[in-house]
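A quick write-up on the structure given underneath.
Every protein chain except one is present and positioned as in the full complex.
Chains: A and B, in written order; residue numbering restarts at 1 for each.
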Amino acid sequence: MIRLENVTKQFGVVKAVDQVNLHITPGEFLVLIGPSGCGKTTTMKMINRLIDPSAGRILIKGKDISAEDPIQLRRQIGYAIQEIGLLPHMTIADNIALVPRLLKWPKKKQRQRVEELLEMVGLDAATFMHKYPRQLSGGQRQRVGVARALAVDPPIMLMDEPFGALDPITREQMQDEFIKLQEQVKKTIVFVTHDMDEALKFADRVAIMNHGKIIQCDSPEMILRRPANKFVRDFVGSDHTLKQLSLIKVKEAMITDIDTLHPDNTIAQAKELFKRGSSNIVVVAKTGEAIGYINREDLNKTPEDRFVSEITVNSISTVASDKTLKDALTVMLKNDAGYIAVSDENRKPVGLITSSRLRQIVSEPRLNSREEQ
Amino acid sequence: MQYILQNPGTVLKLTLEHIQISLISVAVSIVIGVVIGIILTRIKILQGPVLGLAGVLYTIPSLALFAMLIPFFGLGLKPTVFALILYSQLAIIRNTVSGIETIDPSIIEVAEGMGMTGWQKLFLVELPLGLPVIMAGVRMVTVMAIGVATIASYISAGGLGDLIFLGMQTVDLNVIFAGALPLIILALGADRILVLLQRKLERWREDLPSTGLVKEG
Partner (left out) sequence: MLQYILTHQAEFMVLLRQHVILTCSAIGLATSIGIPLAILASRIPFLERPVLLLGNLGQTIPSLVILALCIPFLGIGFAPSLAALFLRAILPILMNTFTGIKNVEHGIIEAARGMGMTENQILWKVQIPLTVPVMIAGLRTAVVQAVSLATLAAFAGGGSLGDLIQQGIMMVDQERLMTGAVSTAALALLADFIIGLLQQWLTPQGLKISA
(Lines give C-alpha, C1' and ligand atoms only; values in the text may rest on other atoms or scores of the structure.)
Protein backbone atom coordinates (compact mmCIF):
# COMPACT_ATOMS: atom_id res chain seq x y z
CA MET A 1 0.00 0.00 0.00
CA ILE A 2 2.71 2.45 1.09
CA ARG A 3 6.33 1.80 0.34
CA LEU A 4 9.24 3.98 1.44
CA GLU A 5 12.46 3.28 -0.40
CA ASN A 6 15.70 4.66 0.99
CA VAL A 7 13.93 7.83 2.01
CA THR A 8 16.19 10.54 3.36
CA LYS A 9 15.33 14.06 4.45
CA GLN A 10 18.03 16.53 5.16
CA PHE A 11 17.50 19.91 6.83
CA GLY A 12 20.74 21.79 6.40
CA VAL A 13 23.36 19.48 7.81
CA VAL A 14 20.90 17.52 9.92
CA LYS A 15 19.61 14.27 8.52
CA ALA A 16 16.14 14.24 10.03
CA VAL A 17 15.30 11.01 8.24
CA ASP A 18 18.09 8.75 7.10
CA GLN A 19 17.66 5.94 4.56
CA VAL A 20 14.32 4.74 5.78
CA ASN A 21 12.74 1.68 4.19
CA LEU A 22 9.24 0.65 5.09
CA HIS A 23 6.52 -1.36 3.50
CA ILE A 24 3.08 -0.89 4.90
CA THR A 25 0.49 -3.40 3.77
CA PRO A 26 -3.20 -2.65 3.21
CA GLY A 27 -5.14 -2.54 6.46
CA GLU A 28 -1.99 -2.46 8.53
CA PHE A 29 -1.68 -0.28 11.60
CA LEU A 30 1.89 0.95 11.70
CA VAL A 31 3.10 3.04 14.61
CA LEU A 32 6.15 5.27 14.30
CA ILE A 33 7.67 5.89 17.68
CA GLY A 34 10.82 7.38 19.13
CA PRO A 35 12.17 10.21 21.22
CA SER A 36 11.46 13.74 20.03
CA GLY A 37 13.62 14.75 17.12
CA CYS A 38 13.96 11.16 15.92
CA GLY A 39 12.33 11.88 12.56
CA LYS A 40 9.00 10.12 13.08
CA THR A 41 6.84 13.14 12.27
CA THR A 42 9.00 14.06 9.31
CA THR A 43 8.69 10.52 7.99
CA MET A 44 4.92 10.70 8.29
CA LYS A 45 4.68 14.13 6.66
CA MET A 46 6.55 12.88 3.64
CA ILE A 47 3.75 10.42 2.94
CA ASN A 48 1.27 13.21 2.19
CA ARG A 49 3.99 15.45 0.80
CA LEU A 50 3.81 18.08 3.50
CA ILE A 51 7.53 17.54 3.29
CA ASP A 52 9.32 16.25 0.21
CA PRO A 53 12.20 13.82 0.69
CA SER A 54 15.74 14.85 -0.22
CA ALA A 55 16.46 11.39 -1.58
CA GLY A 56 14.67 8.09 -2.07
CA ARG A 57 11.08 7.63 -3.13
CA ILE A 58 7.69 6.90 -1.72
CA LEU A 59 5.13 4.78 -3.51
CA ILE A 60 1.46 4.57 -2.76
CA LYS A 61 -0.35 1.72 -4.47
CA GLY A 62 2.73 1.36 -6.64
CA LYS A 63 2.74 4.96 -7.86
CA ASP A 64 5.58 7.32 -7.07
CA ILE A 65 3.93 10.18 -5.18
CA SER A 66 6.51 12.74 -6.25
CA ALA A 67 4.79 12.65 -9.64
CA GLU A 68 1.38 13.33 -8.15
CA ASP A 69 -0.28 16.64 -7.38
CA PRO A 70 0.21 17.09 -3.63
CA ILE A 71 -3.21 18.71 -3.23
CA GLN A 72 -5.03 15.77 -4.85
CA LEU A 73 -2.85 13.34 -2.95
CA ARG A 74 -3.63 14.90 0.43
CA ARG A 75 -7.35 14.87 -0.23
CA GLN A 76 -7.15 11.11 -0.55
CA ILE A 77 -5.28 10.63 2.70
CA GLY A 78 -6.93 11.22 6.05
CA TYR A 79 -4.92 13.45 8.33
CA ALA A 80 -5.49 13.89 12.05
CA ILE A 81 -3.25 15.77 14.42
CA GLN A 82 -3.51 17.11 17.94
CA GLU A 83 -6.64 19.13 18.54
CA ILE A 84 -5.20 22.41 17.27
CA GLY A 85 -5.98 21.16 13.81
CA LEU A 86 -9.67 22.05 14.06
CA LEU A 87 -10.48 25.39 12.48
CA PRO A 88 -11.92 27.53 15.27
CA HIS A 89 -14.05 29.72 13.02
CA MET A 90 -15.92 26.82 11.43
CA THR A 91 -18.69 24.77 12.99
CA ILE A 92 -18.12 21.11 13.73
CA ALA A 93 -20.12 20.20 10.63
CA ASP A 94 -18.05 22.54 8.46
CA ASN A 95 -14.85 21.19 9.92
CA ILE A 96 -15.81 17.60 9.18
CA ALA A 97 -17.12 18.42 5.73
CA LEU A 98 -14.02 20.38 4.82
CA VAL A 99 -12.51 17.91 2.40
CA PRO A 100 -15.90 16.87 0.93
CA ARG A 101 -16.47 20.57 0.29
CA LEU A 102 -13.08 20.94 -1.34
CA LEU A 103 -14.04 18.00 -3.53
CA LYS A 104 -17.35 19.74 -4.26
CA TRP A 105 -19.65 17.04 -3.01
CA PRO A 106 -23.35 17.97 -3.22
CA LYS A 107 -24.58 19.72 -0.04
CA LYS A 108 -26.96 16.94 0.88
CA LYS A 109 -24.32 14.28 0.65
CA GLN A 110 -21.98 16.38 2.79
CA ARG A 111 -24.61 16.71 5.45
CA GLN A 112 -25.39 13.02 5.44
CA ARG A 113 -21.74 12.17 5.74
CA VAL A 114 -21.29 14.55 8.67
CA GLU A 115 -24.17 12.96 10.53
CA GLU A 116 -22.90 9.49 9.78
CA LEU A 117 -19.38 10.30 10.95
CA LEU A 118 -20.49 12.02 14.13
CA GLU A 119 -22.52 8.97 15.07
CA MET A 120 -19.56 6.79 14.20
CA VAL A 121 -17.28 8.60 16.63
CA GLY A 122 -19.97 8.61 19.29
CA LEU A 123 -21.22 12.18 19.17
CA ASP A 124 -24.87 13.11 18.79
CA ALA A 125 -25.11 14.78 15.39
CA ALA A 126 -28.00 17.09 16.22
CA THR A 127 -26.25 18.38 19.34
CA PHE A 128 -22.80 18.89 17.95
CA MET A 129 -23.15 19.82 14.30
CA HIS A 130 -23.64 23.51 14.83
CA LYS A 131 -21.25 23.95 17.72
CA TYR A 132 -17.80 25.44 17.39
CA PRO A 133 -14.56 23.70 18.37
CA ARG A 134 -14.07 25.96 21.40
CA GLN A 135 -17.39 24.84 22.84
CA LEU A 136 -16.22 21.23 22.99
CA SER A 137 -14.13 19.37 25.52
CA GLY A 138 -10.72 18.04 24.55
CA GLY A 139 -12.04 14.52 24.08
CA GLN A 140 -14.95 15.69 21.94
CA ARG A 141 -12.63 17.76 19.76
CA GLN A 142 -10.47 14.74 19.29
CA ARG A 143 -13.42 12.70 18.11
CA VAL A 144 -14.24 15.42 15.63
CA GLY A 145 -10.62 15.36 14.47
CA VAL A 146 -10.87 11.63 13.79
CA ALA A 147 -14.24 12.06 12.08
CA ARG A 148 -12.78 14.76 9.86
CA ALA A 149 -9.89 12.54 8.85
CA LEU A 150 -12.39 9.85 7.87
CA ALA A 151 -14.63 12.24 5.93
CA VAL A 152 -14.01 11.04 2.39
CA ASP A 153 -13.38 7.50 3.55
CA PRO A 154 -9.71 7.57 2.54
CA PRO A 155 -7.98 4.20 2.44
CA ILE A 156 -4.97 5.67 4.25
CA MET A 157 -4.89 7.69 7.44
CA LEU A 158 -1.96 9.60 8.89
CA MET A 159 -2.25 10.41 12.55
CA ASP A 160 0.19 12.54 14.49
CA GLU A 161 -0.30 12.04 18.23
CA PRO A 162 -4.02 12.56 17.84
CA PHE A 163 -4.64 11.72 21.48
CA GLY A 164 -1.58 13.52 22.78
CA ALA A 165 -3.33 16.47 24.34
CA LEU A 166 -5.87 14.49 26.34
CA ASP A 167 -5.87 13.63 30.02
CA PRO A 168 -4.94 9.99 30.73
CA ILE A 169 -8.47 8.77 31.40
CA THR A 170 -10.05 10.36 28.34
CA ARG A 171 -7.09 9.22 26.31
CA GLU A 172 -7.52 5.61 27.33
CA GLN A 173 -11.21 5.79 26.54
CA MET A 174 -10.56 7.35 23.13
CA GLN A 175 -7.96 4.72 22.37
CA ASP A 176 -10.40 1.90 23.13
CA GLU A 177 -13.03 3.50 20.96
CA PHE A 178 -10.54 4.06 18.21
CA ILE A 179 -9.57 0.38 18.22
CA LYS A 180 -13.22 -0.52 17.76
CA LEU A 181 -13.57 2.05 15.02
CA GLN A 182 -10.54 0.70 13.21
CA GLU A 183 -12.02 -2.81 13.36
CA GLN A 184 -15.00 -1.38 11.47
CA VAL A 185 -13.23 0.80 8.93
CA LYS A 186 -10.01 -1.19 8.41
CA LYS A 187 -7.83 1.66 7.22
CA THR A 188 -4.16 1.56 6.50
CA ILE A 189 -2.86 3.74 9.30
CA VAL A 190 0.45 5.41 9.96
CA PHE A 191 0.39 6.64 13.53
CA VAL A 192 3.00 8.79 15.24
CA THR A 193 3.35 8.77 19.01
CA HIS A 194 5.95 8.89 21.72
CA ASP A 195 3.86 6.81 24.09
CA MET A 196 4.93 3.17 24.10
CA ASP A 197 1.73 1.97 25.75
CA GLU A 198 -0.28 3.61 22.99
CA ALA A 199 1.96 2.04 20.36
CA LEU A 200 1.62 -1.45 21.82
CA LYS A 201 -2.11 -1.06 22.13
CA PHE A 202 -2.71 -0.15 18.50
CA ALA A 203 0.07 -1.44 16.39
CA ASP A 204 0.29 -4.37 14.06
CA ARG A 205 3.89 -3.30 13.73
CA VAL A 206 5.91 -0.74 15.64
CA ALA A 207 8.77 1.10 13.96
CA ILE A 208 11.13 2.48 16.59
CA MET A 209 13.17 5.38 15.30
CA ASN A 210 16.20 7.22 16.56
CA HIS A 211 18.37 9.83 14.85
CA GLY A 212 16.41 9.48 11.64
CA LYS A 213 16.85 5.73 11.32
CA ILE A 214 14.48 2.87 11.97
CA ILE A 215 16.11 0.86 14.73
CA GLN A 216 13.59 -1.95 14.81
CA CYS A 217 10.33 -2.57 13.01
CA ASP A 218 8.44 -5.50 14.40
CA SER A 219 5.27 -6.73 16.00
CA PRO A 220 4.70 -5.46 19.55
CA GLU A 221 5.42 -8.92 20.94
CA MET A 222 8.76 -9.14 19.21
CA ILE A 223 9.68 -5.64 20.26
CA LEU A 224 8.95 -6.55 23.85
CA ARG A 225 10.51 -9.97 23.80
CA ARG A 226 13.43 -9.51 21.46
CA PRO A 227 14.49 -5.88 21.46
CA ALA A 228 17.11 -5.35 18.75
CA ASN A 229 19.47 -3.44 21.00
CA LYS A 230 19.86 -1.53 24.23
CA PHE A 231 18.18 1.56 22.80
CA VAL A 232 14.99 -0.36 22.09
CA ARG A 233 15.13 -2.09 25.44
CA ASP A 234 15.53 1.20 27.27
CA PHE A 235 12.88 2.85 25.18
CA VAL A 236 10.37 0.11 25.85
CA GLY A 237 11.00 0.58 29.53
CA SER A 238 11.10 -1.60 32.58
CA ASP A 239 7.42 -2.25 33.11
CA HIS A 240 7.80 -4.81 30.40
CA THR A 241 5.67 -7.47 32.05
CA LEU A 242 2.72 -5.21 32.50
CA LYS A 243 3.04 -4.12 28.89
CA GLN A 244 2.98 -7.73 27.79
CA LEU A 245 -0.23 -8.28 29.69
CA SER A 246 -1.72 -5.35 27.88
CA LEU A 247 -1.06 -7.08 24.58
CA ILE A 248 -2.95 -10.25 25.35
CA LYS A 249 -6.70 -10.42 25.10
CA VAL A 250 -8.56 -12.06 27.93
CA LYS A 251 -10.26 -14.44 25.53
CA GLU A 252 -6.90 -15.67 24.28
CA ALA A 253 -5.66 -16.60 27.73
CA MET A 254 -8.70 -17.57 29.77
CA ILE A 255 -9.45 -20.99 31.12
CA THR A 256 -12.30 -22.14 28.98
CA ASP A 257 -13.34 -25.43 30.57
CA ILE A 258 -15.82 -24.08 33.01
CA ASP A 259 -19.15 -25.42 34.10
CA THR A 260 -22.14 -23.46 35.18
CA LEU A 261 -24.80 -24.15 37.78
CA HIS A 262 -27.96 -22.32 38.69
CA PRO A 263 -28.65 -21.30 42.28
CA ASP A 264 -31.59 -23.73 42.43
CA ASN A 265 -29.53 -26.74 41.32
CA THR A 266 -28.93 -29.23 44.13
CA ILE A 267 -25.68 -29.94 45.89
CA ALA A 268 -25.89 -33.45 44.46
CA GLN A 269 -25.77 -32.05 40.95
CA ALA A 270 -22.77 -29.97 41.87
CA LYS A 271 -20.94 -32.99 43.31
CA GLU A 272 -21.68 -34.88 40.13
CA LEU A 273 -19.90 -32.18 38.16
CA PHE A 274 -16.83 -32.36 40.34
CA LYS A 275 -16.77 -36.11 40.04
CA ARG A 276 -16.67 -35.76 36.28
CA GLY A 277 -13.47 -33.78 36.70
CA SER A 278 -14.81 -30.30 36.50
CA SER A 279 -12.85 -27.94 38.70
CA ASN A 280 -14.20 -24.56 37.74
CA ILE A 281 -17.82 -23.99 38.55
CA VAL A 282 -19.52 -20.66 38.09
CA VAL A 283 -22.97 -19.99 39.45
CA VAL A 284 -25.15 -18.13 37.00
CA ALA A 285 -28.49 -16.45 37.40
CA LYS A 286 -31.50 -17.28 35.24
CA THR A 287 -30.58 -14.31 33.07
CA GLY A 288 -27.23 -15.93 32.35
CA GLU A 289 -25.03 -13.54 34.30
CA ALA A 290 -22.36 -14.87 36.62
CA ILE A 291 -23.28 -14.22 40.23
CA GLY A 292 -20.78 -16.27 42.19
CA TYR A 293 -18.81 -19.49 42.57
CA ILE A 294 -18.68 -22.50 44.92
CA ASN A 295 -15.79 -24.03 46.89
CA ARG A 296 -15.19 -27.76 46.99
CA GLU A 297 -14.87 -27.76 50.82
CA ASP A 298 -18.22 -26.04 51.25
CA LEU A 299 -19.69 -28.60 48.92
CA ASN A 300 -18.44 -31.54 50.95
CA LYS A 301 -19.81 -30.08 54.19
CA THR A 302 -23.32 -29.63 52.85
CA PRO A 303 -26.05 -32.28 52.61
CA GLU A 304 -26.85 -33.40 49.08
CA ASP A 305 -30.50 -32.32 49.13
CA ARG A 306 -29.71 -28.67 49.75
CA PHE A 307 -29.36 -26.07 47.03
CA VAL A 308 -26.38 -24.51 45.38
CA SER A 309 -27.60 -21.06 46.41
CA GLU A 310 -26.79 -21.84 50.03
CA ILE A 311 -23.09 -22.29 49.45
CA THR A 312 -22.62 -19.78 46.64
CA VAL A 313 -19.93 -17.25 47.38
CA ASN A 314 -21.88 -14.30 46.18
CA SER A 315 -19.25 -12.13 44.76
CA ILE A 316 -17.48 -12.66 41.53
CA SER A 317 -16.07 -9.94 39.41
CA THR A 318 -16.24 -10.19 35.69
CA VAL A 319 -14.21 -8.85 32.83
CA ALA A 320 -15.26 -8.71 29.20
CA SER A 321 -13.57 -11.21 26.94
CA ASP A 322 -12.32 -8.53 24.55
CA LYS A 323 -10.39 -6.71 27.28
CA THR A 324 -6.70 -7.31 27.89
CA LEU A 325 -5.05 -9.24 30.66
CA LYS A 326 -3.91 -5.94 32.09
CA ASP A 327 -7.54 -5.00 32.53
CA ALA A 328 -8.22 -8.38 34.10
CA LEU A 329 -5.36 -7.88 36.53
CA THR A 330 -6.71 -4.46 37.43
CA VAL A 331 -10.12 -5.95 38.22
CA MET A 332 -8.54 -8.69 40.32
CA LEU A 333 -6.40 -6.27 42.28
CA LYS A 334 -9.26 -3.90 42.84
CA ASN A 335 -11.51 -6.63 44.22
CA ASP A 336 -8.72 -8.53 45.90
CA ALA A 337 -9.95 -11.61 44.03
CA GLY A 338 -7.99 -14.71 43.21
CA TYR A 339 -10.06 -15.28 40.12
CA ILE A 340 -12.58 -13.55 38.00
CA ALA A 341 -15.13 -14.63 35.44
CA VAL A 342 -14.87 -13.70 31.81
CA SER A 343 -18.08 -12.73 30.12
CA ASP A 344 -18.97 -12.45 26.47
CA GLU A 345 -20.91 -9.61 24.89
CA ASN A 346 -24.20 -11.07 26.24
CA ARG A 347 -22.68 -11.03 29.71
CA LYS A 348 -22.68 -14.84 29.81
CA PRO A 349 -19.66 -16.40 31.52
CA VAL A 350 -17.36 -18.02 28.99
CA GLY A 351 -14.22 -18.54 31.00
CA LEU A 352 -12.09 -17.74 34.02
CA ILE A 353 -8.91 -15.88 34.72
CA THR A 354 -7.03 -16.92 37.85
CA SER A 355 -3.96 -15.45 39.47
CA SER A 356 -1.99 -18.61 38.85
CA ARG A 357 -2.96 -18.39 35.19
CA LEU A 358 -1.56 -14.87 34.99
CA ARG A 359 1.69 -16.00 36.63
CA GLN A 360 1.97 -18.79 34.12
CA ILE A 361 1.53 -16.41 31.18
CA VAL A 362 4.10 -13.96 32.41
CA SER A 363 6.72 -16.65 33.00
CA GLU A 364 6.22 -18.41 29.67
CA PRO A 365 5.12 -15.83 27.20
CA ARG A 366 4.81 -18.36 24.38
CA LEU A 367 1.16 -18.65 25.26
CA ASN A 368 0.43 -15.60 23.27
CA SER A 369 -1.77 -16.57 20.41
CA ARG A 370 -0.96 -13.68 18.09
CA GLU A 371 2.52 -14.94 17.54
CA GLU A 372 1.27 -18.30 16.39
CA GLN A 373 -0.57 -16.81 13.44
CA MET B 1 18.42 71.03 7.32
CA GLN B 2 19.16 74.65 6.68
CA TYR B 3 17.00 75.89 9.50
CA ILE B 4 18.54 73.52 12.03
CA LEU B 5 22.03 74.61 11.07
CA GLN B 6 21.11 78.26 11.30
CA ASN B 7 19.19 78.02 14.56
CA PRO B 8 20.74 75.19 16.53
CA GLY B 9 20.01 76.94 19.81
CA THR B 10 16.28 77.23 19.14
CA VAL B 11 15.98 73.63 17.98
CA LEU B 12 17.88 72.38 21.01
CA LYS B 13 15.81 74.47 23.40
CA LEU B 14 12.54 73.23 21.88
CA THR B 15 13.80 69.65 21.91
CA LEU B 16 14.60 69.88 25.60
CA GLU B 17 11.20 71.41 26.26
CA HIS B 18 9.63 68.55 24.35
CA ILE B 19 11.55 65.96 26.33
CA GLN B 20 10.54 67.71 29.54
CA ILE B 21 6.82 67.68 28.68
CA SER B 22 6.91 64.03 27.62
CA LEU B 23 8.99 62.87 30.54
CA ILE B 24 6.87 64.56 33.19
CA SER B 25 3.62 63.26 31.77
CA VAL B 26 4.89 59.73 31.20
CA ALA B 27 6.37 59.52 34.70
CA VAL B 28 3.19 60.75 36.38
CA SER B 29 1.07 58.54 34.11
CA ILE B 30 3.02 55.43 35.08
CA VAL B 31 2.60 56.06 38.79
CA ILE B 32 -1.12 56.75 38.52
CA GLY B 33 -1.82 54.06 35.95
CA VAL B 34 0.06 51.27 37.72
CA VAL B 35 -1.61 52.07 41.04
CA ILE B 36 -5.04 52.06 39.42
CA GLY B 37 -4.13 48.86 37.59
CA ILE B 38 -3.13 47.12 40.81
CA ILE B 39 -6.34 48.26 42.49
CA LEU B 40 -8.30 46.82 39.57
CA THR B 41 -6.66 43.41 40.02
CA ARG B 42 -7.93 43.43 43.61
CA ILE B 43 -11.39 44.83 42.95
CA LYS B 44 -12.32 43.16 39.72
CA ILE B 45 -15.80 44.62 39.36
CA LEU B 46 -14.20 48.03 38.78
CA GLN B 47 -12.29 46.75 35.75
CA GLY B 48 -15.12 47.19 33.27
CA PRO B 49 -16.12 50.75 34.22
CA VAL B 50 -12.58 52.08 34.73
CA LEU B 51 -11.18 50.62 31.53
CA GLY B 52 -14.30 51.78 29.71
CA LEU B 53 -13.78 55.33 30.93
CA ALA B 54 -10.07 55.25 30.03
CA GLY B 55 -11.11 53.99 26.58
CA VAL B 56 -13.49 56.88 26.10
CA LEU B 57 -10.79 59.39 27.10
CA TYR B 58 -8.37 57.73 24.71
CA THR B 59 -10.82 58.07 21.85
CA ILE B 60 -11.28 61.84 22.20
CA PRO B 61 -9.24 63.70 19.56
CA SER B 62 -6.29 65.46 21.15
CA LEU B 63 -7.13 68.95 19.99
CA ALA B 64 -10.62 68.52 21.41
CA LEU B 65 -9.30 67.30 24.75
CA PHE B 66 -6.86 70.19 24.99
CA ALA B 67 -9.66 72.60 24.16
CA MET B 68 -11.94 71.12 26.81
CA LEU B 69 -9.25 71.58 29.45
CA ILE B 70 -8.58 75.24 28.62
CA PRO B 71 -11.52 76.55 30.67
CA PHE B 72 -10.11 74.77 33.72
CA PHE B 73 -6.35 75.11 33.31
CA GLY B 74 -5.87 77.97 30.88
CA LEU B 75 -3.09 77.57 28.31
CA GLY B 76 0.41 76.14 28.62
CA LEU B 77 2.03 73.19 30.33
CA LYS B 78 -0.71 72.33 32.81
CA PRO B 79 -3.53 71.31 30.40
CA THR B 80 -0.93 69.57 28.24
CA VAL B 81 0.43 67.35 30.97
CA PHE B 82 -3.06 66.71 32.29
CA ALA B 83 -4.30 65.67 28.83
CA LEU B 84 -1.30 63.42 28.26
CA ILE B 85 -1.89 61.71 31.59
CA LEU B 86 -5.52 61.10 30.70
CA TYR B 87 -4.53 59.61 27.33
CA SER B 88 -1.92 57.35 28.87
CA GLN B 89 -4.19 55.73 31.39
CA LEU B 90 -5.79 53.21 29.02
CA ALA B 91 -2.53 51.59 27.92
CA ILE B 92 -0.90 51.59 31.35
CA ILE B 93 -3.90 50.42 33.34
CA ARG B 94 -4.80 47.74 30.81
CA ASN B 95 -1.26 46.41 30.60
CA THR B 96 -0.81 46.43 34.37
CA VAL B 97 -3.99 44.44 34.82
CA SER B 98 -3.18 41.91 32.13
CA GLY B 99 0.48 41.74 33.16
CA ILE B 100 -0.54 40.71 36.66
CA GLU B 101 -3.53 38.59 35.74
CA THR B 102 -1.71 36.48 33.17
CA ILE B 103 0.88 35.30 35.69
CA ASP B 104 0.70 31.54 36.09
CA PRO B 105 -1.74 31.00 38.98
CA SER B 106 0.47 28.29 40.44
CA ILE B 107 3.23 30.85 40.98
CA ILE B 108 0.84 33.06 42.93
CA GLU B 109 -0.25 30.02 44.89
CA VAL B 110 3.33 29.17 45.76
CA ALA B 111 3.93 32.76 46.87
CA GLU B 112 0.89 32.60 49.10
CA GLY B 113 1.88 29.15 50.29
CA MET B 114 5.26 30.48 51.38
CA GLY B 115 3.43 32.88 53.63
CA MET B 116 3.92 36.11 51.72
CA THR B 117 1.81 39.04 52.81
CA GLY B 118 -0.26 40.91 50.22
CA TRP B 119 2.42 43.60 49.83
CA GLN B 120 5.24 41.07 49.56
CA LYS B 121 3.31 39.17 46.94
CA LEU B 122 2.81 42.41 45.02
CA PHE B 123 6.40 43.62 45.10
CA LEU B 124 8.23 40.30 44.96
CA VAL B 125 6.03 38.39 42.54
CA GLU B 126 3.28 40.25 40.74
CA LEU B 127 5.07 43.44 39.72
CA PRO B 128 8.36 41.81 38.67
CA LEU B 129 6.56 39.14 36.65
CA GLY B 130 4.08 41.62 35.20
CA LEU B 131 6.78 44.15 34.37
CA PRO B 132 7.41 43.15 30.75
CA VAL B 133 3.76 43.66 29.89
CA ILE B 134 3.62 46.92 31.83
CA MET B 135 6.75 48.04 29.97
CA ALA B 136 5.04 47.37 26.65
CA GLY B 137 2.34 49.79 27.77
CA VAL B 138 4.94 52.36 28.79
CA ARG B 139 6.46 52.13 25.31
CA MET B 140 3.16 52.83 23.61
CA VAL B 141 2.46 55.72 25.96
CA THR B 142 5.87 57.30 25.48
CA VAL B 143 5.67 57.32 21.68
CA MET B 144 2.15 58.68 21.93
CA ALA B 145 3.13 61.41 24.39
CA ILE B 146 5.91 62.64 22.11
CA GLY B 147 3.46 62.78 19.23
CA VAL B 148 0.57 64.41 21.03
CA ALA B 149 2.85 66.93 22.72
CA THR B 150 3.50 68.46 19.28
CA ILE B 151 -0.14 69.46 19.11
CA ALA B 152 0.14 71.04 22.55
CA SER B 153 2.32 73.76 21.04
CA TYR B 154 -0.91 75.19 19.79
CA ILE B 155 -2.02 75.82 23.35
CA SER B 156 1.33 77.46 24.13
CA ALA B 157 3.02 74.49 25.79
CA GLY B 158 6.20 74.99 23.74
CA GLY B 159 8.19 72.08 22.40
CA LEU B 160 9.01 71.03 18.85
CA GLY B 161 5.42 71.52 17.75
CA ASP B 162 6.25 75.24 17.62
CA LEU B 163 8.45 74.60 14.60
CA ILE B 164 5.85 72.39 12.93
CA PHE B 165 3.14 75.02 13.30
CA LEU B 166 5.50 77.76 12.16
CA GLY B 167 6.46 75.70 9.15
CA MET B 168 2.84 74.99 8.30
CA GLN B 169 1.91 78.64 8.46
CA THR B 170 4.83 79.80 6.36
CA VAL B 171 4.73 76.68 4.15
CA ASP B 172 8.44 76.28 4.76
CA LEU B 173 9.68 72.72 4.41
CA ASN B 174 12.94 73.68 6.10
CA VAL B 175 11.21 74.73 9.27
CA ILE B 176 8.91 71.71 9.23
CA PHE B 177 11.93 69.45 8.88
CA ALA B 178 13.67 71.25 11.70
CA GLY B 179 10.78 70.17 13.92
CA ALA B 180 10.06 66.79 12.33
CA LEU B 181 13.59 65.41 12.35
CA PRO B 182 14.28 65.78 16.08
CA LEU B 183 10.74 64.55 16.76
CA ILE B 184 11.19 61.37 14.79
CA ILE B 185 14.61 60.78 16.32
CA LEU B 186 13.13 61.40 19.74
CA ALA B 187 10.24 58.99 19.19
CA LEU B 188 12.38 56.26 17.66
CA GLY B 189 15.12 56.76 20.24
CA ALA B 190 12.72 56.56 23.16
CA ASP B 191 11.09 53.48 21.63
CA ARG B 192 14.46 51.85 21.09
CA ILE B 193 15.66 52.56 24.62
CA LEU B 194 12.47 51.15 26.05
CA VAL B 195 12.70 48.06 23.84
CA LEU B 196 16.19 47.41 25.16
CA LEU B 197 15.03 47.98 28.71
CA GLN B 198 12.07 45.70 28.11
CA ARG B 199 14.32 43.00 26.75
CA LYS B 200 16.57 43.29 29.74
CA LEU B 201 13.62 42.92 32.08
CA GLU B 202 12.35 40.04 30.04
CA ARG B 203 15.51 37.99 30.04
CA TRP B 204 14.12 35.37 32.37
CA ARG B 205 11.25 34.86 29.96
CA GLU B 206 13.30 33.72 27.03
CA ASP B 207 12.77 30.20 25.86
CA LEU B 208 15.62 27.79 25.58
CA PRO B 209 17.72 28.41 22.48
CA SER B 210 16.15 26.65 19.56
CA THR B 211 18.07 23.78 18.08
CA GLY B 212 17.09 24.48 14.52
CA LEU B 213 15.66 21.00 14.22
CA VAL B 214 12.29 20.26 12.76
CA LYS B 215 9.52 20.31 15.28
CA GLU B 216 8.84 16.78 16.29
CA GLY B 217 5.98 15.13 18.11
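For the reader, a short list of remarks on this structure follows.
Assume contacts are C-beta pairs under 8 Å (C-beta built on N, C-alpha and C of every residue); 3 or more make two chains touch, one makes a residue touch a chain.
None of these values were measured; they are calculated from a predicted model.
Interface note: of B:16, B:70 or B:193, the residue touching the hidden chain in the full complex is B:70. For the chain missing from the display, the contacting residue among A:48, A:110 or A:280 is A:48, taking the whole complex into account.
When the omitted chain is restored, the residue from A:11, A:105 or A:132 that touches it is A:132.
Touching the omitted chain from chain B are residues 56, 58-65, 67-68, 70-71, 143, 146-148, 150-151, 154-155, 161, 164-165, 167-168, 171-173, 176, 179-180, 183-184, 187-188, 191. For chain A, the residues touching the chain absent from view are 45, 48, 50, 70-77, 79, 81-82, 84-91, 98-99, 102, 132-135, 148, 158.
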